[in-house]
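Every protein chain but one is kept in place in this view of the complex.
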Amino acid sequence: MRNVATGIGLLGILLLLVGSYVGLFVAPPERHMGDVQRIMYVHVPTAWIGLLCSTFAMIFAVAYLWTGRNRWDDRLVGALEISVILGGLLLVQGMLWGRVTWGIWWTWDVRLTTSLIMFLLFAGVLALRSFVEEPLRRATWSSVATIIAYVDVPLVYFCVRWFRSLHQVQSSPETVHSSMIIPLRINAFAMLFIAIWLIAWRARIESKSRGAERPPERIEIQGAQNG
Amino acid sequence: MAEGPAGVIIGGWPYVITAYSITAVALALNIARLAARERKADKNKESDSNG
Partner (left out) sequence: MASATSRLPSRRKAVFAIAIAAIAAILIFLAVGGIGENLVYYWSPSELLSAGDQAYGATVRLGGLVAPGSVVRSADGLELDFAVTDGVERVPVHARAVPPAMFREGIGVVVEGRLSRNGVFETKRLMVKHDNQYQPPSEGDERSLEELAKTMQLGADDT
């Protein structure tokens, strides 16, 4: 399993290099945005995979509350961390792109506001984790907090269709030229593979350190029942 | 930003390079952090089984 995950990660890094090369040097500039549009090839994959990872986090949180198995809490940490990293990067990339095209670093439109809230909420769940010492309580609380934080995620995606915003609605293969779709897709798969790798790796580390700090969960449950 | 044909952005490469660089650095730092954390976890486990 470990080698499979590392293999996926290396493939992801390779694809990210290829996709970024194509996006930066092979794809044409945009007719109005010029070269600045190339930020799209990193910004859009960051958004897609960031939203996907927070969806993973929500699924892992539900699975933990359902089964009570530590392995879901391990995966939850991994998914939360990559969601926060991609969420932060999304804001920075977006500010850079917005400064040149829109003329401003930031404005409180719905897309930007819900994205910032998403980043803060998931960062808050991680902060909550570091605050709670007791493993069982930490896992339960962070699962519940993750599910609450997830309420914002569909808003981030759909708000541009529901409300007026400065941010444009989602593009589609009909609105993006085929030469620009190629690097976009390569980098999306690259980011997906990297995210899967980092989640699996982080979960493995969490599982190891859990073994060091506590006896396995089965024994703990038996002890609780006997007592 | 330089003036070009009306309504077309000329230049802007520093913004592009900054966006890609920050992304690359953040991912690299996270990979380094995980590697360090794994070493620490392995070390703790070793000392655990020895003790």
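Every chain is named by a letter (A and B) in the order it is written, and numbering of its residues begins at 1.
Note that in this section contacts are C-beta pairs under 8 Å (C-beta built on N, C-alpha and C of every residue); 3 or more make two chains touch, one makes a residue touch a chain.
Predicted, not measured: the structure shown is a model, and the values here were computed from it.
Peer 1: Decide which residue listed in A:S20, A:Q37, A:S143 or A:N187 touches the omitted chain of the complex.
Peer 2: Spelled out, the listed residue whose C-beta touches the missing chain is A:Q37.
Peer 1: Provide the residue numbers of chain A that touch the chain removed from this figure.
Peer 2: 28-33, 37, 40, 100-104, 107-110, 113, 117, 120-121, 123-124, 127-128, 130-131, 133-134, 161-166, 168-172, 175-177, 179-180
Peer 1: In the full complex, which bits of chain B touch the chain not displayed? Write them out.
Peer 2: 1, 3-4, 6-10
Criterion: only the chains that are shown with their structure count from here on.
Peer 1: Calculate how many whole Å lie between the centre of chain A and the centre of chain B, each centre taken as the average of the chain's C-alpha atoms.
Peer 2: 14
Peer 1: Looking at the complex, which residues from chain A come into contact with chain B?
Peer 2: 20, 24, 31-36, 38-39, 42-43, 46, 81-82, 85, 88-89, 92-93, 96-97, 99-101, 194, 198, 201-202, 204-205, 208-209, 211-212
Peer 1: Enumerate the contact residues on chain B facing chain A in the complex.
Peer 2: 1, 4, 7-13, 15-16, 18-20, 22-23, 26-27, 30-31, 34, 37-38, 40-42, 44-45, 48
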